[in-house]
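Read the structure below first, then the notes.
With one protein chain held back, the other chains of the complex are shown just where they sit.
Chain lettering (A, B and C) follows the sequence in which the chains are written, and residue indices restart at 1 in each chain.
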Amino acid sequence: MREENLIVSVWRGDGEQGEYVDYRVPREESQTVLDVVTYIQRKIDPTLSYRFSCRVGMCGSCAMTVNGKPRWTCRTHVSKVAPDGKLSVGPLRIMNVVKDLSVEMSDFFEKWVRAEGRFHPTKTRYDDFDAIKPADNKRKIASAGIECIGCGICYSGCDVVAWKAEYLGPAALNRAWTLVNDVRDGGQIARLNAIAGDAGCHACHSQQGCVENCPKHLNPTASIAGLKRVTAFAALKGGLK
Amino acid sequence: MSASKIQVEARLWLAQRLSAFVLALGVIIHLVTIVYAVRGGLSASEVVDRVGGNLGWSLFYGIFVVAVAVHAPIGLRAILNEMTSLTSRRVDLLCFIAATFLVVTGLRTVLAFHHLRVG
Amino acid sequence: MRGSHRSHANYWAFGLHRISGILLALFLPIHFHVLYLAVHNDSVFDEFVYWAESPLVKVAETVLVVLLALHLTGGVRLLAIEFFPWRDWQKTIVAVTTGLSLATGLIFLLNVI
Partner (left out) sequence: MNITNLSTFTTDVLILGSGGAGLFGALHAVQGAPDLKITVAVKGLLGKSGCTRMVQGGYNVALAEGDSLERHFMDTIEGGKWINNQELSWILVKQAQVRIRELENELGCFFDRNPDGSIHQKAFAGQTFDRTVHKGDLTGIEIINRLAEQVWASGINRLEDHRAVALIKTADGSAISGVLMIDMRTGLFLFVKAKAVLVATGGGPTMYKYHTPSGDKSCDGLAMLLHAGLPLRDMEMVQFHPTGLVAGKDTRITGTIIEEGLRGFGGHLLAGDKERFMHNYDDREERATRDIVSRAMFTEMRSGNIGANGGLYITMKHLDNNEVRRLFKGMVERCADCGFDLISGDVEVVPTAHYMMGGVIFNQDCSTDIEGLFAAGEDTGGVHGANRLGGNGVANSTVFGGLAGDTIAKWTPYAGSHKDPDTDSIEAAISACCVPLTKKPGILEDIREKLHETMWEDAGIIRDAESLARSKEAVKTLDLELNEIGVNATNLAYNLTWHDWMNLKNLMLVSHAVIAAAEAREDSRGAHFRADFPETRHIQNSRFTKVTLSGSEIAVDTEAVQFTRVKPGETLLEVDAAE
């Protein structure tokens, strides 16, 4: 273990008022940004607020803005982001700040629902499973986007979301695309209507902040491109309401 | 009956992309010709010689103008909606004016060239 | 490792595309108008071309060509994202499109001088 300190600037305050406050945190060999934040709360300033749950990259609760970029803090090793020993940690942009580093995510999830990002069943619990081959093209497309942890990193890194409050955003649209390719789903028309238009996929300018920052290496840009094609041709044929 | 808002949005998006395909071809041809044309200086008579009264060129530039008039205002519309606080109705109006303006000035020019020799 | 959510090639490409789009949209009506005048009056056009001989204008013109080329290549890149299967080498594509645009500008410049 090295006898060094990290200089960490942490946002203290709510969404409107606050400031970055500096703390010195001992540098450790195996140290994630979440560990740094935890250290401050446990040993320096117990009033610091932040959110986490699983601590291994599964729940998507711990996303913060680290040195300017949105990241999952539980799996961001300090050596990767702060080779110079300086770290700034703030709440995710765009989301409402509860306090310090913890944000509220209801807009994010409400948009998920608004994008029809949920399954519409055509069968029941008393029916058997659909036989879907893993090699089927649609199944492959659905699988490619399905492991989203809902961390909101893509959302927070997209300027269109910042510019257009009603834009559904990359995560919700990515989920919708997996469903568009889900042959079991019975809600396709409603979904296309939900995700078309200027609050939906057509607002995306392929900025690709989402792909760039998604910790799960998902590709919302490609998913949204798929939605754009499908909906635009549906619109051409008058298939949208 | 007028189509719904999302129907319109989706179609506008498609119109912009289709016009972009047209423009892509058009601009490549245009760029090649201007690079070729400016070689050794440019004069009015040269341009007129090349383009004036040639139905092919007139059609080409005619299509180009229409494509631009579709493409650019839809692009500007997105920008104005995202980056200014103008209401979307104002933006639509502005962009409609821009589209009309582009068509009128553009086609007027193309026609003028066409009539040079023909007329 | 400081930066922002914007510091990556694809965002810059977006920015360039947007700026070039706006500038082209502003330039085009002027371009149409000048050409229109020229048809009616050769001297106006030649005057314009004469004025355009000044180095400053040459540079401006080159910039314009680069903008057009940038917007073209960037636009084709976007169309490819939207209409063709995804490619994983987006950053390379951005580099190539930018390179191509600058090259176009260079050819133009060499030609006009």
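General remarks:
Convention: contacts are C-beta pairs under 8 Å (C-beta built on N, C-alpha and C of every residue); 3 or more make two chains touch, one makes a residue touch a chain.
Note that the structure is predicted; figures quoted are calculated from it, not measured.
Although it is not drawn, the missing chain touches A when the whole complex is taken into account.
Checked against the full complex, the one of A:179, A:211 or A:232 touching the unshown chain is A:179.
Think of the hidden chain as still there; on chain A it touches residues 28-32, 34-35, 38-39, 41-43, 46-61, 74-77, 79-80, 98-100, 102, 104-106, 109-110, 112-113, 117-119, 121, 123-135, 139, 142-143, 146-150, 175, 179, 182, 184-185.
Everything that follows uses one rule, which is that only the chains that are shown with their structure count from here on.
Work out the mean CA point of chain A and of chain B, and you get 39 Å between them.
We define each chain's centre as the mean of its Cα atoms; on that basis chain A and chain C are separated by 34 Å. Those residues of chain A in touch with two or more other chains are numbered 205, 228. Touching two or more other chains at once are residues 18, 78, 82-83 of chain C. Residue ranges on chain B touching chain A, taken from their complex, read 3-7, 9-11, 13-14, 17, 78, 81-83.
The part of chain A that touches chain B in the complex is made up of residues 160, 163-164, 193, 196-198, 200, 202-203, 205, 228, 231-236, 238, 240-241. Interface of chain C with chain A (complex): residues 1-8, 10-11, 14, 18, 78, 81-83, 86, 90.
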